[in-house]
Structures are given as C-alpha cells and as structure tokens.
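Below: the structure, in structure tokens.
Every protein chain but one is kept in place in this view of the complex.
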C-alpha cells in the first residue's frame, strides 16, 4: 500500500468522493489544475462522505463556534486530499505542500481565523509530516462564502 | 491572423485598451508580471472600451443583480485578456490558464459568487477551449473592493 494511503488508514481518515455542486449551479473548472509539476487546487470547502457540503453552514463566531470552524477546516483538508488523489493518482507523488490560502466566513469582530485554519494545517502535517507538509499560509476573514460554507481553502502542491 | 485573435473576432469580442486608474491614485505595479514562463496578472475589474472601470458599481446582491455581476465578470475577463495580449504580444502564446481567484463585492447574505464568476470562466473557455482554458478557481465574497467595483480577479497563465 502506498505510504500516504497507509498513513490515512492508520489515522482512521477516509477521503470523500468528488464534490457535488449544489443544484442549480455549474462549476466550469476542475478541482485541481496541473501545470508541469505544480498542482493547483481550486477553492474547497468542508465536504461529507456523500460528496456534498457538510453542515453546519454560516459564519464562524456566530453560527459556528471556533471548534466547529476547526472541524470544518479539517473536513476541507480531506476534501482537498481527495481531489489531489484523483488528480495525481497517488498522494505519494506529493513532494511538497506549497501554499494554503485559508478563508473563514467570519462574524463581525471574529479574529481567530488562524486557530480555525489550524484544522487544515494540522491534518496536512499529520499526513505528510513536517517537511513535505510545510506550507506558506494565510488565514483571513471573508464577508461571504459561496453557499454560506464556513471555510474555503485554495492552494498549491508540487509533485513528482 | 493568429488563432485567438480570430476567435475573438468570431465571437464579436473586442479587448479594451490599457486600464486608466481613477484620478488621484497611483498604481505602482504592472498589469502583468512575467517570470520565466509564468504570467501573473494583477487584480483586474470590469473595464469599458474607454479604459476606465465600467459601471454599475457596488455590491452584487444589493446594487447589482447576479446577472449584472455575471456581465461584470465577463468584462473583467476581457480586461485581463487585453493586458495579457499587451504583455505577451500575442494571446496564442498562452499555453494554459492556471489560476483564477475571483472576488465578488458581496451584499450581506449573498452566496452566489460562483454563478457571478462563471462570467469570467465561461469567456476564457469560449476563447481558449476546454484544455488551454482550464483553471483552478475560487469565487469568494469580499467586504469591499477598490472604487466599489463589483468584481475583481487576479490569477496566472503559463505561456510559450
């Protein structure tokens, strides 16, 4: 078994299937765009095993607690890993996480975006380790996100 | 005639001239930054043929309908293509769209950013086709945008 798949199994983590956009909207872009050895992933949100967005929806600091935001960011990481596995065939090809741009649907005066996004970063580091998993990161507060999802993350990895 | 220019003509599309910043502000950066085979484009907004920002201004979901937002995103794509043509000399050199980061000036509770940004993505796909035109994308809701423009997009292409 490839090593990352084994690591995911050891951690009890399952990657979700391809994302299903909500009814009535078309997503005319791929989840992952590959150019050379770069794999850029589109904005992903928390996703359940049925393929659709996971609740709770809304703003962190009002509709979700920071702990629920953390969990949403963790689910977002699993969604990204699912997309990368389908695009690359095997997550062992990921040589380096590169960039993580983390967006939190933020209630007024909510300033704890970094703690929320740690749900994403810590999962990546658990799975890929501190060298391959390292990434430049921002964690910032958005006015609104599509479909009122609480967290959205886009970014880039390099692969062999 | 180069193929992309012919395609634009066939679609009845005209690229606008260089952007003219509003009075009183300096833009100390290029519309396109080239490094190696990467061309990164700065944040662009909807632009009319006179070179300045196009109205209507304001927030989508309050001052603009989603359909007006879609049209603003389409004008933004033409502005980006104009900048890329001037930077590269010829849009046929674009080998791959890579990344599109779409920002919508969003009214409270407006969650249909993807539909708005489809105005950008669909124009790129019409002009470059599904392979070259494919791009990683995010479409998110901003609190404010410069000069109250409704849509701003930054991103990257690769070229030969």
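Chains here go by letter, A and B, matching the order in which they are written, and residues are numbered from 1 within each.
Throughout what follows, a residue touches a chain if its C-beta (ideal position, glycine included) is under 8 Å from a C-beta of that chain, and two chains touch if they have at least 3 such contacts.
Predicted model, so just to flag it, every value in this text is computed and none were measured.
The missing chain, though absent from the display, is touched by one residue of A:29, A:53, A:70 or A:110; that residue is A:110. For subunit A, the residues touching the chain absent from view are 96-101, 106, 108-115, 118, 121-122, 125, 134-143, 158. Summarising the interface, subunit B meets the missing chain with residues 21, 25-30, 32-33, 35-36, 38, 40-43, 101, 103, 142-148, 152, 154.
Rule of thumb we're sticking to: only the chains that are shown with their structure count from here on.
If you average the Cα atoms of subunit A and of subunit B, the two centres end up 25 Å apart.
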